[in-house]
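For reference, the structure is listed below as structure tokens.
Only one protein chain is missing; all other protein chains are in place.
First chain written, first letter: the chains are A and B, and each begins at residue 1.
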Amino acid sequence: MKTLNALSAALLLVASVGSQAQPEYDQYARGSYLATLGDCTACHTTDAKQPYAGGVKINTPFGVLAGANITPDRETGIGDWSYDDFRRAMTEGIGHNGKRLYGAMPFTAYTKMSERDLQDLWAWIQTLQPIHHEVETNQLPFPFNIRTSLIAWNWLNFDKGTFVPDAKKSAEWNRGAYLVQGLGHCGTCHTSKNFLGGDKDDRFLSGSVVEGWYAPNLGADAHTGLGKWTQEDIVSYLRTGVNRYAIASGPMADAVRHSTQYWRDEDLRAVATFLKEGKTHDEEVPQPLAASDDRMKLGAQIYEAKCSACHSPGGRGERNIFPQLAANPLINQPDATSLIRVVSAGSRGVDTDARPTAPAMPAFSGVLDDEQIAAVLTYVRNSWGNAAAPVSASDVKDVKDDMK
Amino acid sequence: MKKLPKTDVVVIGLGWAGSIIANELADEGLDVIGIERGPWRDTARDFNIGTVTDELRYVMREELMLRTRQNTCTMRNNPSQTALPMRTWGSFHPGNGTGGAGNHWAGITFRFQPHEFQLKSHLTERYGADAMPAELTLQDWGTTWEEMEPHYMQFERVAGTSGYAGNLNGEKRAGGNPFEGPRSGDYPTPPLRQPYGPTLFAQAAKEMGYQPFPVPSSLVSEAYTNPYGVTMGPCTFCGFCTNYGCANYSKASAITTVLPALMRKENFTAYTNCEVLEVLTDSSGKKATGVTYVDSSGDTWEQPADLVIVAAFTFENVRLMLLSHIGEAYDPVTNKGTTGRNYAYQTANNVTLFFDDKNFNPFIGAGAVGMGIDEFNNDNFDHSGLGFFGGGSIRVTPIGSAPIGYRPLPPGTPKWGSKWKRALKDNYLSTMSIGCEASSYTTRTNYLSLDPNYKDPHGRPLLRITFDFAQNDLKMAQYCTGKVAEIAKSINPREMIVKPMTGHWSSVPYQSSHVVGGFVMGADPSTSSVNKHLQVWDVPNLFVVGASAFPQNPGYNPTGTVGALAFKAAHAIRTWYLKRPGEMITA
Partner (left out) sequence: MKKRAKTLPGVTRRQVLTWSTLGVAATVTRAADAVSLKGSPGWTPFADNPPETFDQPGWLFFTQEEADTIEAIVDRLIPADELSVGGKEAGCAQFIDRQLHGFYGTFERLYMEGPFQKGTAEQGDQSPLVPQQRYRQGLAALDRYVQQTSQKRFKDLTPQQQDALLAAMEAGKVHFEGFDAQSLFIEVLNNTMEGFFADPIYGGNRDMASWKMLGFPGARYDYRPYIERHNEDLHLEPISIAQWKGRDKP
């Protein structure tokens, strides 16, 4: 068990509840908030009426896994686990009776958690309703279903250990680092993966394809990262689901809906502070295509007829409802998977307490074929301060085929 | 029939009125079930910008409207005739599904004027009892402008209505409507920018000494977030407006302004594709106990509730009350009964102006973009000696020019052949029209009842409309349209068609969907069905909300008032009724 230095302890108390309440209740409240920070429900709740009873299918490149039942049910949940079992699972990826967990359970991130947070979370889990619900977690095909292979995987991909604050940085930065690297497990989606599905550590938050979407670059690069985002852009996106560049949809809609919209303001600001001081990732900034390019001309026509009514002439967007497309780093990602997907299949923005509208992109594949979708995306990606690789008809077809 | 667990509130209809009230009562913490006979409507799926620009589908084939096969009305002009079904809609366009007609409306959002709410008293006082035409059955509403105003404000703030106040707390402001009642606040968004036709009209009107103003529009002029946190986008003047759904969240309706917030409430559930068959009452008839409805698989259910709100549009409000035996059915011969009496409509007039030298780009338009004048509306002008009462809202509101329906032709043009084609091409871009949406005053023989011959798919009688224009209204139409023609003439068109409403009300050509009355509000139970809180006389836990409450119709679009009445009823329930459930509200 690691000893906390005084600075860590101070940091981790930054967001804690006041101490007048009963100590047990206090702990449950902290634990509940930690579960929100970690978004446990995303993988462990299938049916809102049976919280944390597991069963959520997780598609990995290697096959299907399912989130376990983590209610205190003795037969089908973790009712017979000890605290040590829980801590090992969260920080080492080793479950009850030594069963190794696949990295889809992001222990590689949760390993950062402090001892006190783990204890609080465990205490809260004990308060959950035990639900009898059998879950077959390992649905991977052979040979991936052999858990002992994870020994090697962990050796290659896993840096165990609790978060160590950087004494040169502010308390707020360290809190943000703790959240982003730890409970927030942002890297699970936003960090490029190696061929084993582990994080490329030198590419932390540089962007990655995940489950048919492209989780964008969250580094400090200006063209494709958060370099142009303000603190308010980041905080607003996480709290309300909406900022000038986007309305969270796809996997982030879930993360905002179940998790980040409930984070405390100071935690959101800490995340924003940490991200804004992040590393860059040597982004490539291409030359934008000339407006005379045939794809650009076709795209411009389509844009005026089908896109402008919402996203406005010049891609300027409309406040809080239609994202601006001009000079929008999300439009400039090297991989256009998310863009292709929302244009061809449509997508609904998240509804949050602060912003309940949840408008949706309509699906355009009924009136535009692959080449036209490619043209209008190429046009958007190379107009109004944007510059990014053109999109081809076969790119569009690939994304659509993946969705079938 | 299966009986479901009791809920606190059941709301029939999830259009404007039903959604507003359901949302208010859900905020009060009550368990609310909203029952809608039509489907769930989603902007991005159902009004996909790629396919919504379809005049055949949405205008000619009436895609968003209630399918007459599901329900329709029969009509006749007077009681001596046999009413026959409206097998396809013409004169009006009832809505269906969540959002109801609010999804396909034009968006014009007037408030009624202070004198409207005491119309009978006001006219009697100003002109004397002898001046009142014997055929008219005008009534006071039982409420006042002061009581209505905060609720008008509420509705406009939810809808994001665009405009410029002409009377702000008593201060008159140039550029606004000088005849409007004093507003406690300006419109939530500024007026829409205008295309050519309205500005030409406004200039001409001004030169004649009138005071033109931008028509108040719930197609919002800029991105707007309402008090529920729901955001709308700005109107893009696409010209596919009235009769169509809006693809870019700019047309205020329950689906764009209320339901996104309401649906997230734990204590609200919506049932769609469920048709309410009747409102149930106990043996005394003085207490509503719930509703019965049939779902899309044909099963019938009883949904008990402590509070029943009927918000199913004028026609279905009245029909449900007749089918459920609420109030005594009105008999025009004996003049007894209240359910069905005082049904009214709107008197539609217009003047078409043909030019050779102007391009109006008529395809740029929206249902509520336009300029208007009110000098000849309602009692804004002296009617002494004219022989009629009432008037109309004169406005130029170019809604678009999709060409199946928009083919302006000078009089005498053939309807086909090369000459037809030439005339169409020559006049298509260079024609404008000035409308006069005028009052419809109630008479003894204009009423709603159950049809004796025709039934709906569930075996219930259709609603029968007995209506014709009052002689008063036809006289008014001549006068007001004459005034429009004067303005038109001053703009020097090559020729004009002056078309006041004449003759009988025909169900065939489209005129207006502003059907009102039949379950009117008032202070006197012998001539009204609900009190000023929309609470049914003698059935305290039943509220019937909508334009069915209007005792007559002024020369204005009704939706602003429908929204205001919904907020008013909700306010009365929240502040009075829930503290004294089961009692008539006497405040």
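The rule we apply is simple: a residue touches a chain if its C-beta (ideal position, glycine included) is under 8 Å from a C-beta of that chain, and two chains touch if they have at least 3 such contacts.
Just so it is clear, the structure is predicted and the values come from calculations on it, not from any experiment.
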| item | value |
| --- | --- |
| Interface partners of the hidden chain - shown chains only, full complex considered | A, B |
| Residue among B:Y187, B:F237, B:W537 or B:F550 that touches the chain left out of view | B:F237 |
| Contact with the hidden chain (one of B:Y271, B:F376 or B:F519) | B:Y271 |
| Residue, one of A:N217, A:S347 or A:S383, that touches the chain absent here | A:S347 |
| Given B:S296, B:N335, B:T502 or B:T575, the one touching the chain that is not displayed | B:S296 |
| Residue of B:A247, B:L277, B:V562 or B:I585 touching the missing chain in the full complex | B:A247 |
| Missing-partner contacts on subunit A, residue numbers | 42-43, 46-48, 56-59, 211-213, 249-251, 253-254, 257-258, 298, 301-302, 304-306, 308-309, 312-313, 341, 344-348, 351, 356, 358, 360, 362-363, 365-369, 372, 403-404 |
| For subunit B, the residues touching the chain missing from this view | 2, 4-5, 39-40, 42, 44-46, 48-51, 53-57, 60-62, 67-69, 72, 75-77, 81-82, 84-88, 90, 193-196, 199, 234, 236-240, 247-248, 260, 263-264, 266, 268-274, 295-297, 299, 301, 358-361, 363-364, 401-404, 407, 415-418, 421-422, 424-425, 428-429, 453-455, 504-508 |
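The rule we apply is simple: only the chains that are shown with their structure count from here on.
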| item | value |
| --- | --- |
| Averaged-CA centre spacing for the pair subunit B and subunit A, given as whole angstrom | 47 |
| Residues of subunit B defined as touching subunit A within the complex | 42-45, 48-51, 223, 225, 228-234, 236, 238, 247-249, 260-261, 264 |
| List of subunit A residues in touch with subunit B within their complex | 306, 308-310, 318-322, 346, 348, 351, 353-364, 366-368 |
